[in-house]
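Apart from one protein chain that is not included, each protein chain of the complex appears where it belongs.
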Amino acid sequence: MALLLLLYCVVALLAAGLLTIAIARRPFARVLVYGTSLLTSLISLCVAVSILLGVAAASSLRLPLGLPWIGANFALDPLSAFFLAVVALGSAAASLFALGYGRHEETPERVLPAYPLFLAAMQLVVLAADAFSFLLAWEFMSLTSWALVIAHHRVRENMYAGYVYLVMASFGTLSLLLAFGLLAGAGGAYGFDAIRAANPTGALAALVLILVLVGAGSKAGLVPLHAWLPLAHPAAPSHVSALMSGVMTKVAVYGFVRIVFDLLGPPAWWWSVLVLVLAGITCVLGVLYALMQHDLKRLLAYHTVENIGIIFIGLGLALAFKAYGMRVAAALALTAALLHVLNHSLFKSLLFFGSGAVLGATGERDMEHLGGLIHRMPHTAFAFLVGCVAISALPPLNGFVSEWLTFQAILLSPDLPSWGLKVLVPAVGALLALSAALAAACFVKAFGVTFLGRPRTNAAEVATETDRFSRASMFLVAGLCFLVGILPGFFIDALAPIAEQLVGARLPVQSTVEWLSIVPVAESRSSYNGLLVFLFITFSACLAAFVIHRLASDRLRRAPAWDCGYPEASPATQYTASSFAQPIRRVFGTVVFRARERGEMPPPGDMRPARLVVELHDLIWDALYAPVARGVMIAAERLNKLQFLTIRQYLSLVFSALVLLLLVLATWS
Amino acid sequence: MELAFNFAVQFAQMLLVLALAPLLTGFVRKVKARLLRRQGPPLLQPYRDLIRLMRKEVIVAESASWLFRVIPYLIFAATWVAAALVPTFRTGLLFSWTADLIAIIALLGSARFFLALAGLDVGTSFGGIGSSREVMIASLAEPAMLMIVFTLALIAGSTQLSTMAGFMVSPAVGLRVSLGLALIALIIVAIAENARIPVDNPATHLELTMVHEAMVLEYSGRHLALIDLTAELKLLLYISLIACLFAPWGIADKNAGALALATGVATYAGKLVVGGFLLALFETAIAKMRVFRVPEFLGAALMLGLLGTLLLFVSRSF
Amino acid sequence: MSFDAITAVLVIPLAAAAPGYRTTARLNVFAALLTCLAALTLLFGRPTAGAYFHVDDLNNVFILLTTFVGFTTSVFSASYIGHELDSGRLTPTFLRFYHAMYQLLMFAMNLALVANNIGLMWVAVELATLTTVLMVGIYRTHEALEAAWKYFILGSVGIALALFGTILVYMAARPVIGEGLDAMIWTVLVQRAREFDPALLNLAFVFLLLGYGTKVGLAPLHAWLPDAHAEGPTPISAVLSGLLLNVALYALLRFKMLLAGNPGALSPGPLMVTMGLVSLVFASFMLYRRRDIKRMFAYSSIEHMGIITFAFGMGGPLANFAGLLHMAMHSLTKSAIFFAVGHIAHVKGTQKIADMGGLTETNPVLGWGLVLGVVAIAGLPPLGIFMSEFLVVSSTFAREPLLAIPLVFGILLALGALFLRLNTIAFGEVRGPTMSSEASYVPMFAHLAIVFVAGIYLPAPLVAWLQNVAKLLG
Partner (left out) sequence: MRGLGFDIAHLLAGSLVLVSFMQLYQDRLSALINTFALHAVVLALSVAWQAYIQDAPHLYVTAALALVFKAIIIPVALQRIIVRLGIHREIEKVVGVGITMLFGMGLVALSMVLMLRVTAEADPLAREDLAFALAVVLLGLLMMVTRRNAVSQVVGFMSLENGLVLAATGAKGMPLVVEISVAFSILIAFIVIGIFLFRIRERFDTIDVGALDRFRGERT
């Protein structure tokens, strides 16, 4: 009874959370909480994997909780199993990391209780099989993560971030609620099975799609609903940031997939247009925002936005292919998206762990105050480098595999009958390529400025390597990135049942292809073999090294940097994050951010330094969020006068209400 | 037997590209010099440079990390593997399915990624300039390249270079607008990627407009030799890529005899000569442009690539 | 035995009030407890409807809720009011007066709930109103008197309108049922409702809606509510928000059922839906500019009353069920919040939000209790209000999509305002003094615990009961 075991894990997490409220300040509370989380996450991971590999059977369960006449329904099918695996893996890694990282926490009593509750909520979302339990878990997930975001509540920004986050989250939940209201109908058939049976189509389904896109999109961070994400994710403690960015956004993706691919009826072709356009904009804007940041964690958060865009591109393609009954192509696109879900959860967690380790060691999130950490934190630096290569979609690591699959799916688009899609999909492909290239640029910046060069501050100078738990967790995840990168076939095969379930077809079996390379469609068409690429590179690198060291010289001398003959001692002369991004800012920023550079040159004889001021505008915020906030405030101000009327005026309100109703009655027939 | 032969061919190609790369560079330099009425260095000069550099001892800045010393080997390996997978004189190489065109581009991308990191490693201002400009150029060149791939892949129905080359020689491929656009775009990208005039000037130092040379400023000795060799390999790769995609004539196919192979090698050499000559001609003909004109230059390539993809649906007919 | 239950429910408070000025807090608690127990016995045996009293599923819900919250509030006030004595805001005389009035209020509300005679019901509601008027003014500060005066004037106008409505109902019933008492007995009325004159019924409902609506606190009749909550003693604010509003709503529901029984009459639904939405959105906007913590939560009560009225206006088994659930949950949660607010007012020595801050640091238990309460009242899971809002919103959107939009908008708006204030009260840097608060936390957490359990688990019999009531409401 796999499902029952999972629910026990959830219960254990909840219990741990509630228990910790009492003992959060004790030193052993940390070990207790993170130990429990680690253990339960590992168990659920095993269960989920066994489901995916077909060892254990899918099952469902009904508990006498939640909505009385529906009960709390839970189900475990391949789809939820996969996302459960992602959640559990991320949680396990984060818990392991936190075992060590948690020492830096100055207010554990605000973090420890909420943490296991957060994990439990995420697992429940994936397991829920009726609208009520789903939304309950969904919103509970928002609530607990909110509590974690405002754990350091004395920092004003955190409170602001938490506020924006909670409001946006409730907004998303409410729109999902509306969607489920439509799906369930006036009768209130909230069970997923009942909804599936109802099989909504036409305008109703379209409305549901839009609502879900808003609801799940706002949680996942689709532009323009992403505004909360770069505020909230960095505000939380780093292992929580990793969970929020790496895992919670995936839970949102799960919500989208579950409703749109599973519960809704057959899609209409223009749905995919909607999704693709949003996704394309999202991935490019996300990475451009990221390039403009010099706060390491915020940069990572913006990259989450970008990767969500990539995932949704895959999902949009899957929708398009499914709408036209191109089953295999749909399976390819879906597999690409899901594989990227896994990959992103891996390397994003890894990168946040790295940033957390840096934060713990230096107390700095601002890259411009870091530098040269590769000398003092070699292990962290190496793990972080792996993450950077992976997220930049470079072979032979995992990020490349999923993007490669996405490109392969895009290359199938000419077979689509609709002209709109024929033209749109390659354009989206261009956006995807652009974002991939920009991501590489961004992570050259992130790694180069943070870990390479010379330390820019004393904090970076005296930094020391992080604790062994953190390192263990980072290397574990890095190893997984590598594994998925060189042996993608097995993972693609593991995703096959999901494709079967959702689009009714699967990719050809990959793990049996010779040399373990992956061939999504046909070998004459395209193939990729991460393992061989890796072997070749290592082989030729070693060969080169060997030959040169043997036949030529291997002498080496340390000397001051040459720098064209003008070596400058001060580390301030190094390129900073913003100066590194300057060329790209000049290319893209002037349009996207209305970026302006103003040079302030003091008059001759004035000793003040010249300053270069760069101003960037978040157009989306200015155009979308600011007006709403302003409107609410103005309306509140106007209405507030009603608090200060005299009794007589209140009476006249009553009086006029009475007269009005009487008039209505007099005219009513 | 069959396998062994294929293996031999694959290995032969690896050695061939490695061997030819410096020669091609030497040839281009020679031609350029001649076009400028100069004597110019001998054809084999690049080899001499490489050997001399290899013999020298390496001087590494104190602030450099282990990454700084690993990167040359990494980027060399990546580029070499990429170059080895591009069909030169024979399609259907043993390992050609290891990486299709997208993967090859990505391999070059990884090489660039690490080289840019190397530029930042020592922590000097010049390295920073080089890296930041390099990634800026790359951020436009890569999507352009991918759009070109889309165009070609949509025509050939594959991203496998062998298949594409096979398709290109076949009569099925008519004269298409998209192909022309793709070719122009590919040439632009190739110029940018190889840091040639007008995007960058491989022959200068200490010029604030330089990109590639600034990045590798701190390198010396065998590291520098490897980096130079990598650059030469990359040039060769792009020329043979263009040749394989747009002039695949004479290239031997999978089950070709010795004669076919010989002709293949010969035609390949011919193509290299032509390509090198055209490159030299082009470089002498125009002047280096300001760095911030480069985006427009590459943006044009991106537009061309996209246009090519879109026009496909129109030009399918003829 | 069951008739004794009713009489007990009525007599005990009266008896407790009778010694009046000699009543003490302990007796108060005791009486409230007895009343609560007596109400519990109603679960097991119900009297047949008499000329004056009757108990059916509908008002049984209300009675239980009223007596229970009445009891917990008395426990809270017992420990709370002592502090008022120390702080010199109240003299012993007024304290005794307070307790007498408290029991009188309980009596009046129970009477209104068990009344089968619409005249009697009216009398009871008015009695309740007048007692609360006196309690609101009990501090005799400028603000308190002003609030009480406002409450009194608006309240008595409401009284008049409600009475006129009642008379109209009688006029409508008389030709059918005949003169005399029968024409005012609800159980009789509801059976013959279809034969009544629709025009009279409509007119009657308009007056009743405005009359009792004033007590419910629907905008634009709400004006008395925020000040009365803000200036009266905190336990009274709890009882007002938690109970009195419900009682008035109950009266409204009775007449709604009457109208629903008559085919010719206008359907009361749209009117209630409109007023509900207006109250919801208006109150949500008003939340943003509040500086006084009690006034803020008073507005939140208006908001929730709007939601409940909306739900009942929508009608149908799902919406009615949701409405009942929401009402119960709101009563418990809101009174819990007011308990917390009372503590905070003691701790900080003020009701100004600007002078409170970082409560979760200085008083973790109290602070997190407040946070929990606000989380509940904002409709976040896993607490009870989430379930009812889930049902209201989803069922509404399936039936009347356009109505759900303002509903959702209002809910979101209110959430934004509540958390905006919560951030400054419970989090951020510590502001204001930190005194001790000796009042007990038990009632607050008891309520929250119930709300929490109800959010994830409703026992089957309770559900069957509520569903039955929902069917009753049509």
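We just call them A, B and C in the order they show up, numbering each chain from 1.
Assume a residue touches a chain if its C-beta (ideal position, glycine included) is under 8 Å from a C-beta of that chain, and two chains touch if they have at least 3 such contacts.
Here the structure is a predicted model, which is why all the values come from computation and not from measurement.
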### Query
Omitted chain: which shown chains does it touch?
A, C
### Query
Looking at C:L163, C:A260 or C:L420, which makes contact with the chain not pictured?
C:L163
#### Entry: Touching the absent chain when the full complex is considered, from A:W69, A:Y566 or A:F655
A:F655
### Task
Please pick, from C:G119, C:P220 or C:G349, the residue that touches the omitted chain in the full complex.
C:G119
#### Entry: Residue ranges of chain A at the interface with the undisplayed chain
643-644, 646-648, 651-652, 655, 658-659, 662-663, 665-666
### Contact set of chain C toward the excluded chain (per top definition)
117, 119-120, 122-123, 126, 130, 133-134, 137, 140, 142-143, 145-146, 148-150, 152-153, 156-157, 159-160, 163-164, 166-168, 170-172, 174-175, 179-181, 183-184, 197, 199-200, 203, 227, 230-231, 290-292, 295
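The rule is short, and it goes like this: only the chains that are shown with their structure count from here on.
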### Between A-B and A-C, the pair with more C-beta contacts
A-B
### Query
From the centre of chain C, which chain's CA centre is farthest?
B
### Query
Distance from the CA centroid of chain B to that of chain C, rounded to the nearest Å?
78
### Query
What is the distance, in whole Å, between the centres of chain A and chain C, each centre taken as the mean of its C-alpha atoms?
44
### Task
Using mean C-alpha positions as chain centres, tell me how far chain A is from chain B in Å, no decimals.
35
### Message
Please output the residue numbers of chain B that touch at least 2 other chains, ranges allowed.
### Response
none
### Summary
For chain A, residue numbers touching 2 or more other chains are none
### Task
Enumerate the contact residues on chain B facing chain A in the complex.
51, 54-67, 69, 73-74, 76-78, 80-81, 84, 95, 97-100, 102-103, 106-107, 109-110, 112-113, 116-117, 119-129, 131-133, 135-136, 138-143, 146-147, 150, 153-154, 157-160, 163, 205-206, 217-218, 221-222, 225-226, 291-292, 295, 302, 305-306, 309-310, 312-313
### Query
Which of the residues in chain A come into contact with chain C in the complex?
64-69, 72, 109, 131-132, 135-137, 139-140, 143, 150, 153-154, 156, 159, 162-163, 166-167, 170-171, 174-175, 177-178, 180-182, 184-188, 190, 632-633, 635-637, 639-640, 642-643, 645, 647, 650-651, 653-654, 657-658, 661-662, 665, 668
### Residue numbers on chain C that touch chain A, as the complex places them
149-150, 153-154, 157-158, 161, 202-203, 206-207, 209-210, 214, 220-221, 223-224, 226, 266, 271, 282, 285-289, 316, 318, 358, 360, 364, 375, 378, 380-382, 386-387, 390-391, 393-399, 404, 408, 411-413, 415-416, 419-420, 423, 427-429, 456-458, 460, 463
